[in-house]
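Heads up, the thing below is written out as structure tokens.
Up next is chain A:
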Amino acid sequence: MSLTNRYGVSVIYIVWFLLLWLSFPGLPVAVEVRSIDTSHCLKCHKRNGKMLGLHANQGLAITCEDCHGEKGKHPRKDSKIIRFGVESDTQIKRQVEQCLACHDHEALAQALWTHNVHSTRVSCAQCHQLHTETDPALMLIGPAISQSCVKCHRDNH
Partner candidate 1 sequence: MSAFHFDGLVWHWPIAIYLFLAGLSAGAVFFAIMLKHFKLAERAYLSPFVQAAAIIAPIAVCAGLGILVIDLTKPLAFWKILVFYNTSSVMSMGVLVLLVYQLVLFAWIGSVFSLPVIKWLDGRFHLLAKCLTLLARHEDVITGVLVILSLSLGAYTGFLLSALIGFPLLNNPVLPLLFLISGLSSGAAATLLGGVLMRGNPNGTEVKFIHRIEIPMILVEIMLLFTFFAGLILSGGQSQVAALNAIGEGFWGWIFWGGVVGVGLTLPLAFNLWMKVSSERKLTYVAVTASFSLLGVLLLRNFILYTGQMTGV
Partner candidate 2 sequence: MDTSKRRFLKGCGGVIAGVSVYSMTPQPLASNAVGDSEIKYAMLHDENLCIGCNACEDACREVNQVPVGVSRVNIIRTGPYGEYPEQSYRFSRHSCQHCEAAPCVKVCPTGAAYIDKDTGIVAVNEDRCVGCQYCIAACPYQIRFINPLTKVADKCDFCQQSQLTQGLQPACVLACPTEALVFGNLKDPNSALVKALKSKPTYRQKIDLGTRPKLFHVRTVDGEIVL
């Protein structure tokens, strides 16, 4: 059977359209979307679980567990869930490790040299906020940058 007769041509057409249909995004067959918005965590964390910032980008496909760790015993005591921020009971070193899993420290240092000196001494979330629509640390301009340093360093001095 030659590919040039009508059966061959129709087979090619069928295969071609099948491929086109499969590669079309938005169809459940194309990508298995693990949307952060439909996470089961949101059943409890309706308010503080909402992810609006850059990290909620569909393309990144980040889940709650990717940063906060597996659910484990949470919300009971002694769970290994990772919490971020100043008041977190998670060790700063552990918090920073979570971020550095994706972020290269050299790239961070290029963005701002202060990353180097704070490295494992200050958790990322003390300056950055990921859940909000925009990270306030990235919005600082002019004297506000130095004032953000002053805020902590004046107290610690």
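Criterion: a residue touches a chain if its C-beta (ideal position, glycine included) is under 8 Å from a C-beta of that chain, and two chains touch if they have at least 3 such contacts; residues count from 1.
Keep in mind how these were chosen: all candidates are chains of the complex that A comes from, given by their letters.
Note that the structure is predicted; figures quoted are calculated from it, not measured.
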Check 1 or 2 against chain A and report the one that touches it in the complex.
2
Could you pull out which chain A residues touch candidate 2 in their complex?
105-106, 109, 113, 116-117, 119-120, 142-143, 145-147, 149-150, 153-154, 157
